[in-house]
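Rather than the whole complex, this shows some of its chains in their spots.
Note that the chains take the letters A and B in the order they are written out, and that residue 1 is the start of every chain.
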Amino acid sequence: MNITEIYNHVRRQSEEICSLLNTEDYVPQPVNFVSPPKWHLAHSSWFFEEFLLKKHLPDYKIYDEDFCFLFNSYYNTVGNRSFRAERGHITRPTVAQVYDYRNYVDMHIQLLLQLKDLQIHELVELGINHEQQHQELLLTDIKYILGCNPIFPVYDENINWENQQNSDSGFLTFSEGIYEVGHNGDGFSFDNEHGRHKIYLEEFEISQSLITNAEYLEFIEAGGYSNFNYWLDEGWAWVNENEIKAPLYWHKIDNEWHMFTMAGIQKVDPEAIVTHISFYEAAAFAEWKDMRLPTEFEWEAASFKLDWGKRWEWTNSAYLPYPNFKKAKGAIGEYNGKFMINQMVLRGASCATAKHHSRSTYRNFFHPNERWQFTGIRLAKK
Amino acid sequence: MNITEIYNHVRRQSEEICSLLNTEDYVPQPVNFVSPPKWHLAHSSWFFEEFLLKKHLPDYKIYDEDFCFLFNSYYNTVGNRSFRAERGHITRPTVAQVYDYRNYVDMHIQLLLQLKDLQIHELVELGINHEQQHQELLLTDIKYILGCNPIFPVYDENINWENQQNSDSGFLTFSEGIYEVGHNGDGFSFDNEHGRHKIYLEEFEISQSLITNAEYLEFIEAGGYSNFNYWLDEGWAWVNENEIKAPLYWHKIDNEWHMFTMAGIQKVDPEAIVTHISFYEAAAFAEWKDMRLPTEFEWEAASFKLDWGKRWEWTNSAYLPYPNFKKAKGAIGEYNGKFMINQMVLRGASCATAKHHSRSTYRNFFHPNERWQFTGIRLAKK
C-alpha cells in the first residue's frame, strides 16, 4: 500500500471501532485518564490539521477555530486547550459534526499527499501512528465507559480478547554481556526509542509465557492483596485506599469471580492470560512468586525469542531518556519527552494494539497504578 | 382539564423542553447538583412506576428492573441507587429507550386513572407536581450543561428570560402583629408548607421590585466582591476559594460584561432583573445596601401585594419544619423532611417554573452557595 492507501485504511479503522457505538456512548469521560470516543475521533483529525494542513497545504482554510481549542490534547505550544477533566461535558460539536470534520480533513490530506514532499510524508506517517495509538485508547476507553455502567453493556459479542491463552511455556536463559538496544532507524519509530546503544546485562532468565488467571487466582486466594510483604510501599497504600481486591473489571457475583469483557460479563476463564493489572499488582505478584519483572533491556534482548502481542508487559524500568535523546523543537517535541517521570515502561503490544503498530524496540509507558489498558505479567529471575 | 388531561399535558411539556436538544446533550452531568436530561426524563417516569403502577395497578409488569436501580434519586427506602456523581457516565439505556419507557409508563397510568380511586388521584397529583419540579431542573440543568461549553451553544433563541424587567417599584410597609402562614389545605400542596399557623412579626418594609443588573453592577464596581465587611464568614470563604467576581454565567469579554442566556451569549442588560445569585451574594448585596433580606414569613405576609414569578427570591429563613410537621411513612416521607438542614428558603417562582406550579405558601430551598437556578434579590428593611 502506498501512503495514501495506508492513511485511508487507518482512518477507516478508527471509524470502524466506533461503528458499534450509540451516539450516547461517544460522550462521557468517567475519569480523567479516559477520553470520550468523540474526542478521540476529533483530536486525531486535529493533529493532521494542526501539524500538516495549516502549515503545508497552500490556501488551507481551518475547519472551525473552536475545534483547535476543544481538541488539542496536551500541546502547550499550540495554544489554549480545554481542561482535560472537562472533555465529557462538551456536547457540541455533535458526533455527526465530528464525522464531517474528519471527512474535511481526509479530503485535504489527499490533496496534500499529492505534493509528494518527503517531510510531509514523514509527518503523515507520524500522524498515522498517532491515530493508531488513539485506536487502542478508543478501545480501552470504550471498555471503561461501558464497564462503569452497572448493567454491563456488550461492545461486541464476537471479540474474545480476554480469553486469549499462551502458546509457549518455560524459561529462556540469556548470558551476561553487552547487548544493543534501541531502534536502528529502519522504518518508522518514535523519538523515545531512538539512539541504538550498548548496555551490559548480567545473566538472566525470562519466562516464555504470561501469567494466567489461574495463577493470579492463586495469588488472590493466598491472601496476596492483604499481605503488605509483597507490595511496594506506594502499592500497599494504593491497595488500601482503593480497596483493591482483584484486577480491574473483576466482580464477585454469587461468590464466583466474573470479569467484564468487550463481549459483556462472563466467568473468569482460568486458562486465559490475566489482564488489567497495575504495575503495583505485577510487582507484588512477582515478589510472591519469589521472582521479579524483567527490565526493558532484558525484554528487548530476549524479544526475538518471545511470542508476544497479547498484553502490554510491565517491566521494572522507569520511563527515562536514552543516551543522546533530544526533544524535537516545537510542539512535536512535546510528544514523548515531557512524560519521562513517574511512569514505568511496558513492552510488547496488546490484543487492542493496531496491527503493525508496535515493534521490539517500542516503549509504552503508564503510571504504576494504571490498569485500564490490556496489561499483563511476564516474569524473570536471577 | 381532568386529571388524565393534566397528566398528559404535563408529561408532554417535559418532552417539549427536550425537543431542542441533540442526543449528546442528554448525557453529561458536569457537576453533582446537575443531572443529565435523560436522567430527569427517566426518573420522573420511575416515580410514577414505583409509587403508583407497582403498588396499585393489578398485574403491572415492571418495564426493566435495571431502571429502578438507575433512576431512583434519593429514596433510600426503595433500594440501592446508583451514585449521584455517576449519572453522567451511564450511556445505556439510550435516549430513545428512555422515551420508550416514558410511553410505557404513560400508557399504564391512563389505565390506572380509570380506576377513579381517590388515593391514586392524590398520588398522581404528587407525581405531576414532582414532574413539574423536574421540568424546572431540566431547564436549569440544560443551561448549565450548555454553559460549560466554551463555544456557548444556543438552547432557544426565542427565550428572553434573562431580560425580564420589574413592573413595580417602591417599598410596602406592614405593621407589627400576628399573621398566619402555611397552606390552608385547599388544592395541592407539599408537606413542608402544611400546618397553617400564627406567627408574630415586627413592623417591616419590603421592596416591590427585585434588584436589577444595573444595581448589582454598582455593587461589583464598588468592590463588593473584595470587601469582607459585606459577607458572611462562609460566604467570604466561598468567594475567595472559588474566585467569584460576578453572578454565575457572567463573563467579561473585551472588558465588557456579558452573560450566557438560554438564547446564547449577550451583553448584560442593565434594566433586566439580576439572576443566578447565591444566598451569599444576596446577603452581601443587602448588607452593602444597609438593608436585609426578608424572612420567609414576612414574604408570605406581603405576598398578596407582590408581583412575582420571575426569580426565586432568597429569604433569610433557614429551611426548617413548621409546627406539627410530620414526615409521611415510607419513601414518600423522604420527599422533603430530610433536607431540613443547611439550606435557605426561597419564595416565589421563576421564569423557568412550570405554570400554576407555585403559590404564595410554596417553600423552595437551596444551599447558600447554589446559584444555577433563576434566583434573585428582594430587599426588606427595619
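Note that in this section a contact is a pair of C-beta atoms (placed from the backbone, for glycine too) under 8 Å apart; a residue touches a chain by one contact, two chains touch by 3 or more.
Predicted, not measured: the structure shown is a model, and the values here were computed from it.
All together, the complex described by this structure holds 4 copies of its single chain type, of which 2 are visible.
We take it that only the chains that are shown with their structure count from here on.
Superposing chain A on chain B by their CA atoms means rotating through 180 degrees, a value rounded to the nearest 5. Centre-to-centre separation of chain A and chain B, using mean CA positions: 44 Å. Residues 22-28, 30, 38, 66, 69-70, 82, 86, 88-92, 94-95, 145-146, 148-151, 153 of chain B are the ones that touch chain A when the two sit in their complex.
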